[in-house]
Structure formats: structure tokens, C-alpha cells
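One protein chain omitted, others in place.
Order as written gives the chain letters A, B, C and D; numbering starts at 1 within each chain.
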């Protein structure tokens, strides 16, 4: 058997870093998790129906000066290693130290929290890397009355399409309040889960074909890999449902009643994702059963071949052995047609055996 | 082993299309899913106790002009690819853009929603195709105070019997309000689930007979196919229960109190379907156990045959081998009855073996 | 292996008839299920503390004329195929058409419903037939302020003991209201579940003994049969719990507060039945594990025998084979004691093997 | 294999007796279950802080005359077969007939009920018999405003330690109300569960050692026996939790608010017992997995030995067979060193095989 070493996903290994904080006093800002981008850029997108201003800077002060409470202000931060910058933003918007701590902790579980009227929603964004591995990125949103802060672990084009739409003055997002933008951001993150789900769905169909046609020990590893992906995916998916559900249950001031239905829509999507998730889990567990049963069947078939061959030839060999004995007085040996009589006996036994196996449906 | 490639149901493959919307702004109307009919027909059935008017048209305006708030108006649309038409209906009845979006999304999960007093209920209708495959069709209902819109993915005769009954002036539906017709439509869809359930029940009985009489690797595939059908069926069944249950819990204005008991009746049917579903799931899982145990038993039996034959003949062959040796000095070879003595010894061993196997209940 | 075809219980097959109603308008009275009795008899038992009048008739009018609101009136109907008669009763007592429909549907799930102060409780009564099969009978009760209707699928002696007690003027039932009789009827049906449970319990003990002493492939079938019985039983048991629990939670006018504790008692019995049910389910699943492990052990044992025999004799046969070769120059063949030396070698190998197996604890 | 018949616990067999009541009118007092003691003794322990009076008698009237509402009266009845006596007690304290019925039914599920201010709590007391079997005893408590009745199936020393403490005037129980004694009685019964749990825990550790060191088919039977014990134990444990939890939730007059915390303590113990129960269930299920995997490993090992021996010697025997053929013209037979060449060839094949097995890590 050629043993091949699978790519052990390191995704759930990241937790080890969490430990490095044990013992530190709460409120100490430490970036937990690997540094995923070099530069840390702050980007302000400020707009109302008439005007759109985009500012990029490495200097938080510059950005913060431009924040205009009359408009929608979306501040996007790529990279989490510049702790001073995040502290500066926290001070400016009076964010709780515990919130800042959670923003920096890339192991943070998705949840929804309110601190003095400010909503805090850390989520996981997904990416499918080449090689079937899912990459998880921590994205935290902070929603105030007229601003949104979004913190991404990595630079990325996750929100590029959304930026394009904002630049279109006719787009609904331009005429709406900041909470509508908040919805659009969440929706963008959730929509990415569909791509990963789709990818897993394709893997399952692939594996299914493999199980039916040519199951090998590699098939089992693929099944296990998908199961593991689903185990890890569940850790992101279910907490997001809780978070959005709590958003729907509570009357947060920063969410306008007229925009409620949009969040209902996001909730619907998450329920659908969870449905898909559970369907996949059941399908993969069926495939597992199927694989095990196929292996059993193969074993049975191998045993059958061995048994048929042995059962036919072992008695025949015995007969040949008997007449290979060197006793001086073995009357059959001297018969004229002894040899042919014995060959005939062997053929009869062979026929009987074959008939027996056929009746047993082994042949 | 003759490997035969099963029909991999593509039902859960449709989800892939959902992805094509990721990135589009919410509210953009896109038909998600395969186009299942060529023409898109609008049909108005308008009635009260005295009069029944049926109008078919490709022209929504023509239909909409005829809508009469004094009567029951049922507008049925076959096919979802004509987005303009659906937009036109949406505008006329002031439907929410999110609702229109869900109507077009054939991956939409069943649910019940109220938008400004209008009830929206997307469901899945089932059909059993030849070849044991279940076909899912998205059917969405919109219930206003005096109209029902029904959107079907495909042309079909699902509601033909209902149309016949409406044409009978003595039928209860003619003397009742639009919410009674709504109940009748839902009931018709739910009744179709019984046919599919029945079909699955028959498959299970078939498989059961196969498992008991002659289990092959094809049996395992049939078991897995039914399990998969049930997994997919669950995705339609449980959300419908939720939807109807939420309809019963809430006092929607469009449902008259006097017609409540009818919805209770539908709810009963769904609970019964879910009971059947769970019974089938348990039965199929029993069959799986039974199959695995039968395979084990067969294996045992094969091993027994091999073991009995080998255990009897290997020692006998050894004895024959001993007296086939060519040593010059082997006293037994020269005995007068050496040959017969050895044959006797062999018979004794044979008898002893058979006795041993009988005592072990292997024979 | 002698394959024997088990009695496939047709109990869950009955559902097929349900389908025959799909498409019919709700409220159409159709008897769903096999006709289980030929004659359809109506029987009125009317009593108060002083007097008891029993009337049997095939004529509903005759019976209905005798109904006396001052007394307890129990009308028992055997057989469900005479739809006119049931319609007549329905009209007289102003029963809802949906209720009549459910009475005729022998696939009806147990439930409790109130229609205008009238309680409706369809249940399943059980019987153990010879041959270990459970027979299900639909029994529906209708409780009004001074009457009870009971509809049985079949003639039967289920309530005979109760009739005897009613005929005793000193019996509590004679001095109580109609809701006490209702309790007694339910209690009689529930008590019959104990007999079936008992029967299943005995089967489980039987199977247990078989698994420990002599498991065969028939044992597996018996285990599966009991599992299937439990699956079907659950469909009756849990809904009855729901029904009685809903009866306890709600203040129905037809149940006098003073008789509440009796219903509590019935509820207790059902909870106990469900406890027994769950215990049996766990026990049977243990037996299944035990069976599978026993089969594995037997397989191991068979393999051991094969391995020991083969491992001992194959090398010995090889040695015999070597000295059976016909080379002209094989010095050993000419040794005086070559033969005995080789026999000694063989004995040594045999001893070594036996020692090895003993150390491995295979012997 | 030496099959040994396990002691099939008859504990869950007792239910059969329940059936003997089916058909009897409710309220008929029948003792259900085996008679576990010959004499039925009534014992009154009456005390306040100053005085303690103990009276034993076979005559209930004598006892009941002595009951003093000013003091704590604990009446303990051993044995349930004297129905008249229990009826007499029931009449004196105005107990509901349904309660008396439950007291006599030793299959009664633990529960808490209130009848007119009187609390009724039937429980199961456990004993570990020699031979690893758990014995269940029905103990029912009735708590009135100034008396406790305790009904035990058997004479026993369960409450002996408690009697000793009561006889100590300094003990808290002497200065407290009757509800504190009630707590002490329940606590005593619950404490006995720890002993049984402990016993099961020891069995699990034993089995664990056996599974690791020397698993036999007897190990599997021990695992199954413990699983069965746990299944039956659950039937007692969970209902007691419900009963005590309902006692905590409701404000029963007979429980003084100041003594509430004591019942909290009992509840804590039961939760801890349930924790232990669930831990044991998981551990035993792990052991089962471990056992099955060990059996698989053994099988693998046996197969390996067989395969190595067969694979080495079958080809060698074939070669020997070839040169045992009696053809007249076989050139090798006449070679001077033919025999040694062939022996050399055989050694080479042997070496190759061993090398192959070593590379496969089979050796």
C-alpha cells in the first residue's frame, strides 16, 4: 500500500496562539494570530446621495479628522498588527477596551454585542484556496450611529464589488443610512459562504463518484477531509446565525425599523446555509457508510475467490498425493486405466464443486 | 464484480446557481435556476358564487385590468424567466422587491412572511419521475386581501383538479373567501407529498425483500439512494411545517378566523408526513444494519467452507506427502497392508474432523 | 444457508390508501383503509345511577331518538364503511365535517381537538396477533356534554369488561358524569398497550437468550423485527402523550375539574409506557451490538482454527514434498535413519508451533 | 468456545405483573409485584425536641390512635401485601384512592404529586446484591402537615442510621419540622445511589483493564451487562430529578421556606448522579469501541500469520512438487548438484519473501 501523507489543515491549529495571552490582564491589547498582511492601511469611504469621498492613508489622525457625522462614514482597516492605530480609533469612537481586544483576537467567535449603543459584530470570512483548503479570515464590524468600522485580517478584494456599487450615485446604498451599508457588508460576507458551500458540494459529488466507481484508501481520506472542513465550518456558521438572530430580536437604535426586512433576508440566507451544511453532513456520512460497505464487499469477493480455488484444488491435490505414495502394494497403481479413472474422479469432484458454488450463488 | 454507475441525482446540484448572484446588489431581479418552461403564461381565474371568468394571456396588463376587488382573483404564472412580467405584477400589487427576488430564486427555502398585510409562502412541489427520482418544483404563493398570485417554475397539471372544482358553482370554494382558496392551493401541494412518500415506502419494502432474500452490492446503493432522497426531502418538509405553524400562531388579517380550522387540517397532514418521514428514516437505517449483518454472515459462511475444507484436507495431504517421500528405508512402505492402514488412518482423521465441526455447529 | 422469508409486516403499508384521497375536496367523506368488519352496528348504552338501557340497532335514527340529555349516552359504532350512518350521526350532533373525515381515515394520527366545545380524540388500539405481529385499530372518541361517540374499525371485545362494570349499579362509573366514562374508555385503550409492551419485552428476553447461546442469522431478523415493531409503535405512543398532555393543559368545559386527577393518572401510564418503550429500544440496540460482536468472535475463532491447521501442516507438507523429489543425488534419502530423522524434525516443528500458539493464547 | 449463560437480570421482567391489572377498574387496590416480606409491620416514630416515642405494631388502629398532631409523626410500613392495612391508613389520612393504588404498584415511576396539600413521592431505592446485580425497591413517601408515611416493599435497614440520629436529642432533625425529616428520608435514599454508582464505576474500571489486557467474549458480555444496568438505572434516576425539580419550582405549603435549601442540596446530588451516569455511559461506550477494535486487531494479526506462512511455503511446496513429478525426461533430476541448486533456489525465495514482509512491516 502506498501511504500518502495528506495535507493536515492547520486551520484549527491557530488556537495555540490564544494561549499566549493566558495570564495577561484583560484589556491588554495583543494581536493574537499570524500577521497576514505587511502594511496596515486605513481607508475612509464617506458618502451621501450627492457626494462620495474616498481617502486612503497610513495615518489614522488624518482619516479621523475627515469623519463627517452628517454623512455615512465607512472606515476599513486592513491588517491587525498595528495596535496603536487600532487604539487610536478606539479612543476616538469611545470603544470599550474589551471590544478592541476582541477585534485583535482572530480566534474570536462570531457574536453580536452592544456597548453603549454601538453594535459590535466579529465574523469569519471564508476563502477557498487552491488545494481544497478553506481559509478563514476574521472580519469585525463596529456600527455606530453614523459610522462603520470594518477590521480585516488581510488586504483583500472581498468588498471591491460593494465599493463599485457605492460609487454609483443611483445605487440604493447611497440614499440609505449607515445601517443599510452595515447590512450590505454582512450580506457580502455571508454570500461568500455560498461559494465555499458550493465547493464542498462539488467535492462531495466527486467523492460520491469515486466511492461508486473505484474506492481506494485515498477516498476515505477525502471523506475525512470534507468532514473536517464541515466541523470547522460549523464553528463559524452557527454563531453567525445566533448573532443575526439576536440582532432581529432586539431593537437596537442604530438599526432603523424600515431596514429590518433586509436583516431578515440575511437571516434567511444563513438558515439556508445551515440547511445546506446539514444536508452535506448527512450526505458525507452516507458516503462513509457506502465506502465501508464497498470495502466489505471487496473483501467478500476476495475471500470468495480464495475459497473457491482452495476448495476445488485442495481435495484434488490430496487425491494426487495419495497416488504419489510409494507403498509397494497399492492395487490401483497397477490397473490398466487407473490413471484415467482417477482423472475422471477428479473431474467429477470438480464438477460437483462448481455445481455447489453455483447453487450458493458464489459464481 | 460488475460495477454499475448509479444515477447520481443532480437535485442538490442546483445550488450552484445560487452563487451566480453573489456580489449583485440585493433587490436585483435575477432568475436563479434552470429555465423549465418556454412560454410564460399568465392566467386569471376570477370568481364569486355566481360567476366564473377564466382568462389566459401573455400580456400582464390585459390580466391586471380585469382584476376585480369584489371577487376572488387567482393569478397563476407558469415559468419564472420573464422577469419584466413579474416586475409588472410586483408593481401593480405593491410587492416588496425582496419578495420578488425570493419568487425568482428557485433555491428558496419554504417560509412564511408577511409584508404589509400580504402573505408570502414559497414552497416546494414534488413529482416522482420515472427512474425513482424526485423532481422538485418551486411554487410561491402571494395572498392579498382579494387576490392570490401563484408562481410555478413549470407548466403543469398540479392544480387541474382544483380548477375543475372551482368551475362547479356548488363547490364550497365558490362561496368562500380568497383565504379558503389559499388553503386549497396549499393542501393540493401538500397532498402531492403523500404520493412521493408512498413511492419511497414502496422502495423501502422492495429493498427490504432484497435484503432478506438476496442482498448484493446494488442493494446497498439502493439503500443509499433512498437515504439521499430522504435527506433532500427533509429540506422541504420541515420548513413547510414551520411556515404553517407560524401561520397558525399569528393572527394574519388575510386569514378569516372561521377558516382557521382548515389550516389546522393542513398542519395535521404535514405532521403526519413528518411522522412518515421519520419512520422511513428509521426503517432504512434498520435495513442498512440488516444488510451489513447479512454481508457479515455471508463472509462467515464463506470462511467456514474454506476452513472446513482446508482443515480436513491439509493434514490428510501431509500424510500422503510423508509416504510419497523417497527414503530408502521407510518400513511402512513395505508392509503388506500399509497402504490400507494409511487409508484407514485418513478416514479416522476425516471422521474426527467432521465430528469436531459438528460439535462446533459449523456443519 | 437456508434463507427464510420473514413476514414483512404490512402495517405501514396502509398509508398507500391515503393517497387515494389526494385531489378530492376536503370534507368529502371517504373511508380510508381496509374494511375490517361486515356489519356496522350502532349500540347505545344509556345510564344514570338508577337505570341502564342498552340498545343495539342497524338503524341510526332509532338510536338517536333514544338519546336522553339527562343521562350518560355512550354510542358505540363498530365498522367505518357505512358512511351514511356516520354522516347521520354527524348531522345530529352537529359535528364538523373535518372531524367526520378524520374518523373515517384509519391512518389518522392520534391527536386531541376541540370543535365548539366537543372534544375529538382519535387513537390507535393495539392487539397482538399470533405470530408476533401487532395489529393496529383506529378508535375515535367524540365527547360532548352528555354523550360519547366511539368509532371502532372492527367489532371487538375491547370494551366488554367496561360494559360489565357499567351494568353494576354500584360501580363508580354509574354515579359519575360522561367525562368519567370518557376517562375509562381512554384508560381501557391505554391499558392494552401494556399487553403489547409485555409481549415485546418477552420477545427481547427470548432474543437475548438466543444471542448469548446460539446466535444465527435468524436472530438478526428477530432483532430487526422487534426494532420495526418499536418504530411503528412510537407513531402511536408519542402522539397519544401529546393528546393527553394537551387535555391536561387546557380547561375544556366537558371535563369536570373534579375528574382531572383521573386524566393525570392516564398521563402517568403513558409516560410509563414511553419509559418502557425507550428502555426496550436501548435493550434491543444493545442486543444488536452483542450479536454483531458475537458474529465477529465466531469469525475470529474460525480464522484461528484455519490458521493453526494451515500454519502447522503447510511447512510439514513442504518438508515431505522436498523428500518426495526425484533427484538422483539426494544424500539424505540414502541415510539409514533419514526417514526417522525427518519424522523427528517434523515433530519438533509441530511442538514449536503448538508452543507458539499457546503463548499467543490461541489454544 | 465455551459459551456461558449469563445471569439475565429479571429486573425489567417485573412489568409483566402490571398487566394483571388491565381491565380492573381504577381505584381497585391490588398489590402489583412480588411479595418481598412476610410480615407487614407498622412502626410509628413520634418525636419533638423533648421526647421520642417508638411504637411497633401489626395493628394499624393502635398506631393511628397514637398519632399526635403536635409532634412529628413518621409511620413506616414494611411490606405492601396487606392491603387492608394500607386502606385503613388511607382512610385515616384521607388519601386519594389513586395514591393508594400507586403505593401498591411497585412498577410506579418516581414522580411528585400533590393531592389536597399532601405530597406524594414514590421513589426507587437501590441495593447492590452479590453477583453484580442491582435490586430495586419501591419506596413511597406521603408528606402531610405533621406526618410522614413511608411504604417499603421490604423490611430493611435503609433508614436504620437515620433512626439512630433521631434518637439523639441534639440532632437537628429533632428541632425541625416534619418537612426536614422528609428531606432526610429522601437524602438517605439518594445517598444509596452513590453506592450503586460507585459499584458500576468499579466494574467499568475492571472491564477497562480486561479490554486492554485480555479481551475475551466474556468481556463483551460484561460490557453489555453494565450497559443494561445503566439503561435500567436511568429509569429511576431521571424521574427523580423531575420530581425534586418540581418540588423546588412549586411552593408547596408542607415545605417550609427555611428548609428549601436542603432540597436544593438533594437536587444537587441528583444532578451529580446524572453527571456520573452520563460519564459512565460514555466510558462504557468507549470500552465497547475499544473492544471491537481490539478484536479487529487480533483478527488482523491472525490473518497476518496465516498469510506469511502460506505465502512462504505454498510456492516452495510447488517447486518441490515439480521435482516430484515422474516424467522420464527431466534433465534437472540428473544433474549432479540439482538437489542442492533447488534447495538454494528455495532459500532465495524464502529470503525474498521475508524481505518483502519486513518492508511491509508485517514482521
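In this section, contacts are C-beta pairs under 8 Å (C-beta built on N, C-alpha and C of every residue); 3 or more make two chains touch, one makes a residue touch a chain.
Fair warning: this is a prediction, and the values are worked out from it, not measured in the lab.
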Worksheet item: Of the residues A:217, A:250 or A:348, which one touches the chain left out of the display?
Response: A:217
Practice prompt. Please give every residue of subunit D in contact with the chain that is not shown.
Written response: 161, 165, 171-173, 184, 187-188, 191-192, 194-195, 197-198, 201-202, 205, 208-209, 212-214, 261-262, 264-265, 268, 271-272, 275-276, 279, 282-283, 286, 289-290, 293-294, 296-301, 303-304, 306-307, 310-311, 314-315, 317-318, 321-322, 324-330, 361-362
Worksheet entry | For subunit A, the residues touching the chain missing from this view | 1, 3, 5-6, 8, 12-13, 15-16, 18-19, 21-23, 25-27, 96, 98, 107, 109, 111, 113, 115, 214, 217, 220-221, 224, 227-228, 231-232, 235, 239, 288, 291-292, 295-296, 298-299, 302-303, 305-306, 309-310, 313-314, 316-317, 320-321, 323-326, 330, 332-339, 342-343
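Throughout what follows, only the chains that are shown with their structure count from here on.
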Item to complete: Taking all residue numbers used at the subunit A/subunit B interface, answer same if over half belong to both copies and different if under half do.
Response: different
Worksheet item: Upon optimal superposition of subunit A on subunit D over Cα atoms, what rotation angle is obtained, reported to the nearest 5 degrees?
Response: 145
Practice prompt. Report the inter-chain centroid distance for subunit B and subunit D in whole angstrom, where each centroid is the mean of the CA atoms.
Written response: 42
Worksheet entry | subunit A-subunit B separation of Cα centroids, rounded to whole Å | 26
Worksheet item: Listing for subunit C: what residues touch at least two other chains?
Response: 214, 296, 298-299, 303, 306, 310, 314, 317, 321, 324-326, 330
